[in-house]
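This report concerns only the one structure given below.
Omission of a single protein chain aside, the complex is shown with its protein chains in their original locations.
Chain lettering (A and B) follows the sequence in which the chains are written, and residue indices restart at 1 in each chain.
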Amino acid sequence: MKSLQELKAIYERMHPMMAVRGGGQDSTNTYERHVLVCGGTGCISSGCQKIVDAMHEELKKHGKDEKVQIIKTGCFGLCALGPIVIVYPEESFYSMVTPECVGKIVEGHLVGGNPVKELLYEETVKGDEITSLSETGFYKKQMRVSLRNCGVIDPENIEEYIAYEGYAALGKVLTELKPPDVIQIIKDSGIRGRGGGGFPTGIKWGFAAMVESDQKYIACNADEGDPGAFMDRSILEGDPHSVLEAMAIAGYAIGANRGFIYVRAEYPIAIDRLIIAINQAREYGVLGTNIFGTGFDFDVELRLGAGAFVCGEETALIASIEGFRGEPRPRPPFPAVKGLFGKPTVLNNVETYANIPQIILKGGEWFKSFGTEKSAGTKVFALGGKIKNIGLVEVPMGITLREIIEEIGGGIPDGKQFKAAQTGGPSGGCIPMSLIDTKIDYDNLLEIGSMMGSGGLIVMDEDNCMVDIAKFFLEFTVEESCGKCTPCRVGTQRLYEMLERISEGKGCLEDIEKMKELSAFIKENSLCGLGQTAPNPVLSTLMYFEDEYKAHILDKKCPAAVCEKLLSIVVVPEKCKGCTLCKRVCPVDCIIGETKEIHVIEQDKCIKCGACIDKCPFKAIIKQ
Amino acid sequence: MSKKVFPFKGTKEQEEQLNVLIKEHVGDSGALMPVLQGAQNIYGYLPLEVQRVVARGLNMPLSEVYGVVTFYAQFSLTPKGKHKIAVCLGTACYVKGAGDIFNRIKKNLGLDGNEDLTEDGLFSVDGCRCIGACGLAPLITVDEDVYGKITADDVDGILEKYKKAE
Partner (left out) sequence: MSMVNLKINNMDVQVPAGTTILEAASSLNLKIPTLCYLKDINAIGACRICVVEIKGVKNLAASCVYPVAEGMEISINSERVLKSRKTNLELVLSTHNRRCLSCVRSGECELQELCKDYGIENETVFAGHNFEEIYDESAKHMVRDNSRCIVCRRCVAVCSKNQAVSVIGANERGFKTHIGCAFGAGLGEVECIGCGQCINVCPVGAIYEKDETDKVWAALHNPTKHVVVQTAPSIRTALGEEFGMPIGTNVQGKMAAALRRIGFKHIFDTDVAADFTIMEEASEFIERFTAGGTLPLITSCSPGWVEYCERFYPEFIPNLSSCKSPQQMLGALIKTYYAKQKGIDPKDIYMVTVMPCTAKKYEVARTEGNAVEGIFDCDVSITTREFARMIKRAGIDFVNLPEESFDNPFGESSGAGDIFGRSGGVMEAALRTASEWISGKPLEKLEFEEIRGIKGIKEATYKVGDHEVKVAVVAGLANASQVLEDIKAGKRDYHFIEIMGCLGGCVNGGGQPIQTARTRAMVDVPGLRASVLNNQDKVKKLRLSHESPIVKQVYADYLGEPGKGKAHDILHTHYTKKERF
């Protein structure tokens, strides 16, 4: 694009048509309805393409295919209910749509004009009334800034992005602002890195801007490695241009003309959409040379990760892009001074970038107006585990954990009890019931022994054993440690072994103290953030669930009945009918009892194979 | 590393593709990772014969190439099965029983310990890192197919489909 006017022309052509998706009117009358089908990884996995195909076919039958626009968008957030379809202008939210339902929706709604109530998300139906989606528990408390376009636009069409003010921020920056002004706006907004550490983004840009160099780089960390976290993936799938635009803005601010996006190879859909977005951005001239005729050049390259969690650490990511083993390097020097290929590099994560265009357009003060004093803005969380509304939510910083879990998340399913919430992935900790009213921000989470991390939030109930969870994370770290420094390479393995001994009933009380000491050592002495936070899952479970450890050590019992070696398989006398099926299936003949008598399992002989549990028709045999 | 020996069966076409790939990248800074990813796409894995060509082509020590290959989980030194099974072992899947599912698959396929490829080469199974579809936890993928919200008991049925198709 040679000028801002061209951008404006696209905006003016596209915006009226799409306003309907924001609750307005399609003044162009191009389409009667807009059908938005969630095309995030979750919904694609549950078969949304079949829905799209079926819908096209049905519409054709009715001769309506010209009048209804069907778009595959990014993630709506409510992954547990996928596949999801939203129809505008009614904003009808159809959940768990099957190809069989499509006919009804087309006939009843898209042709007939009446939403098909029985297929709508139950929370939007109150008696005869159909309520707005934004009134549901899941959406009510959310505030979508970085996810603003996810589930609204077609991520594979740059013009839809432009219709929602896309690339206007880049235009503003290039034509109205000097680089220091841009950095000042980012500083004013108070935004901190969304990847985990929470370093102030504006300050980072400022450092890189100050260094004199013939070449500088912008890099985007899209190597979202925390298990159970998928917000960056959703942004890339739903709104890839926001990241490209932000990287160009950062490039202008620090004087860089090349950018790299390092994205996990496990995210094929995100990669495809990024490639499409980059190509379209080049085609439209918002990447490339002489952008908007201002003389500013900027282009972006994709690099794929190859399965190493540690590459989320910035210096490891840099090593990986350079073609080496993804081993972190000592800091200082920081990447802002000496980064990629030895040149000053600004590295931010996807979510951070996704906020930038809005901050530029609306100002630092606007962003600062939500969130807490030290943690401005919103944060995206990936809700997972034992929670009803599994999915993606964006909330203002400072919201309590209880609000997220009970109101937005819809609580724990199956009437089970909440036990802990895990934030920050392998670097974070487990937060117990007693701290559920903690206001979530960077500093509060650190204080209670966890951390923000990239935003994974896994809920656990009474069936989860906290020793086992700590072990799970440590096993992850041992495998994902780069192996360079001793504390992390050897220390995490030894810590894991202690947990393993405890989970097998071979621990002793001194192990608890020894684990705390070793954990402190690993945190203080490791080379990079991975090691420095690796013991957090152990420390936080020790802090809040020490009794559970003691039950494993002293009573040789796993209260949640998870740790295999401590389980015994027993017959519940009240349920046993004496059918002898279990006795016949037992490979070691350790079940005694005659027909119609209550059976008993001889514990010293039982090998815990579980065959009897599967066989019992009365569910009378359990692990405990 | 698996102790089994897999004779190299590379073809002329594959070799040509690899040479073209290397030519495209030689001289680029940070060329190794994209070249290895491309090479794995061509051959399905990265045996000595392939890594040697990459090393000589990019003019770097084979030991360095091998160090990089063994660092990243997605690079494989051994061939994969005709059907690739991946069990997501992310936290959300784990707390919902992904471990049991993984064990059941290995049991079904008769794989012990570190084995990940069946004798007949039909299936390979790997634990994979979170694929970010936590709404479907626990889940497995077989090639391009996704099976979400499954239990260990569903495993035999799922695998049967692929076995039958042979």
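Methods note: contacts are C-beta pairs under 8 Å (C-beta built on N, C-alpha and C of every residue); 3 or more make two chains touch, one makes a residue touch a chain.
Please read all numbers here as calculations on a predicted model, not as lab measurements.
If you put the missing chain back into the full complex, which of the shown chains would it touch?
Looking at the complete complex, the unshown chain comes into contact with A, B.
One chain is left out of this view; which of A:P332, A:G415 or A:P587 touches it in the full complex?
A:P332
Which listed residue (A:A308, A:I321 or A:I448) would be found touching the missing chain in the intact complex?
The missing chain is touched by A:A308.
For the full complex, which residue in A:V211, A:M433 or A:V490 touches the chain that was left out?
Residue touching the chain left out of view: A:V490.
Can you tell me which of A:M55, A:L527 or A:I621 touches the chain that was removed from the display?
Result: among the candidates, A:L527 touches the missing chain.
In the complete assembly, which of A:A168, A:V182, A:L287 or A:V478 touches the absent chain?
The missing chain is touched by A:V478.
Given that one chain is not shown, which residue among B:P7, B:P61 or B:G110 touches it?
The missing chain is touched by B:P61.
Counting contacts across the full complex, list the positions on subunit A that touch the omitted chain.
On the subunit A side, contact with the omitted chain comes from 308, 310, 325, 329-330, 332-333, 478-487, 489-494, 497, 517-518, 521, 523-527, 532.
Counting contacts across the full complex, list the positions on subunit B that touch the omitted chain.
On the side of subunit B, residues 1, 48, 51-52, 61-67, 70-71, 77 touch the unshown chain.
Just so it is clear, only the chains that are shown with their structure count from here on.
With touch defined as at the start, can you tell me which subunit B residues reach subunit A in the complex?
Subunit B residues touching subunit A: 29-34, 36-37, 67-68, 71-75, 89-92, 94-96, 128-137, 139, 146, 148.
Help me check something: in the complex, which residues belonging to subunit A touch subunit B?
41-42, 45-46, 78-82, 224-230, 233-234, 265-267, 303-309, 320-327, 341, 382, 384-386, 390-391, 422, 425, 456, 458, 460, 464, 469, 472-473, 482
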